[in-house]
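Removed: one protein chain of the complex. Kept in place: all other protein chains.
== subunit A ==
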Amino acid sequence: MTAPGGGPVLRVRKLGVSFGQTSLVDGLNFDVGRGEIVALVGESGSGKSVSSLAILGLLPGADISGSAVLHAPGPAGDRDGIELLGRPERLLRPLRGKRVSMIFQDPMSSLNPIRTIGAQLREILALHAGLDGRAAERRAVDLLAQVGIVDPQGCMRLIPQRLSGGMRQRVVIALAIAGGPDLLIADEPTTALDVTIQAQVLRLLLDLRADMGMAMVFITHNLAVASAIADRVVVLYAGQIVEDAPAAAFFAAPRMPYSRGLLAAAPGLDRIASGARRLGTLPGQVPPPDERGAGCRFAPRCAWMMPDPCARRMPALEHVAPAGPGGPPHLARCARLEEIGE
């Protein structure tokens, strides 16, 4: 879903993250269009969290390279974007929560345990919306109602301990949207919730996208969740993007062997089955950052692997089929795409 006018909300190019000698993530390229929901999928340790934290400058001690431009200029060249990488904290901080927010997996610990929900909302509203007193109070209640809290007034006076996990994640979402960001990065926001609550929170996020036009990077282990929410799927494997495709095309016909394996291993895509919570039902393991070869990183686990070309050099992330002009591209990283076919 690419909204008319302007470029993507976020344009990531050649993003690399390393700690000392260890490269965790390299050469990440992806765009997030206005109002678009991009699912970032991959097994544990593939670098999903590290990449998104790096984009927001929340990864102290890491060496980060490449570029991540917020509000990237579109074809019309309407305005300059904001380069996030390397931006000093002083200039980056005001963008967080206002232009781009990030939320995390565990709603039990994502809220300050000794401050009331009201206090926490008012703090963000004062920071990013310049509201205080009555106005902040009113806006906070509205926000809580917007995220589906039944008794927003009462909720304001409670500390997080009094709320269920699902309610807390709703409050976290209210905090994240309080500044009216154009982009929300959600790192497995539903993983800790049970299945019915998970579906409700996904519904809420879709509603918020419809209401606010907010784009999302939705990090998940769970392909069923991705299929329920995403417009676009980006698959990460061992610190690299291995497939980037429109959700419909991806779930109909994933092209890269790793994605195929994931999809084949995920039961019941039509419903959010608790059994499909985690990927990793694939045989074998993701190679750790310091054991990555020069060739295709999936080679040790790939059924289609041929020593030549697979192990010789790194396959490029290429267009799978010639996309029509303006049509959404479908990219995959595999040296044998043609031979394997659909």
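Everything that follows uses one rule, which is that contacts are C-beta pairs under 8 Å (C-beta built on N, C-alpha and C of every residue); 3 or more make two chains touch, one makes a residue touch a chain; residues count from 1.
Keep in mind that, in the parts below, contacts and distances are computed from a predicted model.
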Choices "Pyruvate ferredoxin oxidoreductase", "Acetyl-CoA C-acetyltransferase/acetyl-CoA acyltransferase", "ABC transporter permease" or "Succinate dehydrogenase" - which one is the UniProt name of the chain not shown: "ABC transporter permease"
Sole residue of A:Pro94, A:Pro288 or A:Gly327 that reaches the chain not shown, by the stated touch rule: A:Pro94
Selected from A:Val9, A:Val69, A:Ile103 or A:Cys302 as touching the chain missing from the view: A:Ile103
Absent-chain interface as seen on subunit A, which is shown: 56, 58, 89, 93-98, 101-106, 109-116, 123-124, 127-128, 159, 161, 172, 175-176, 179
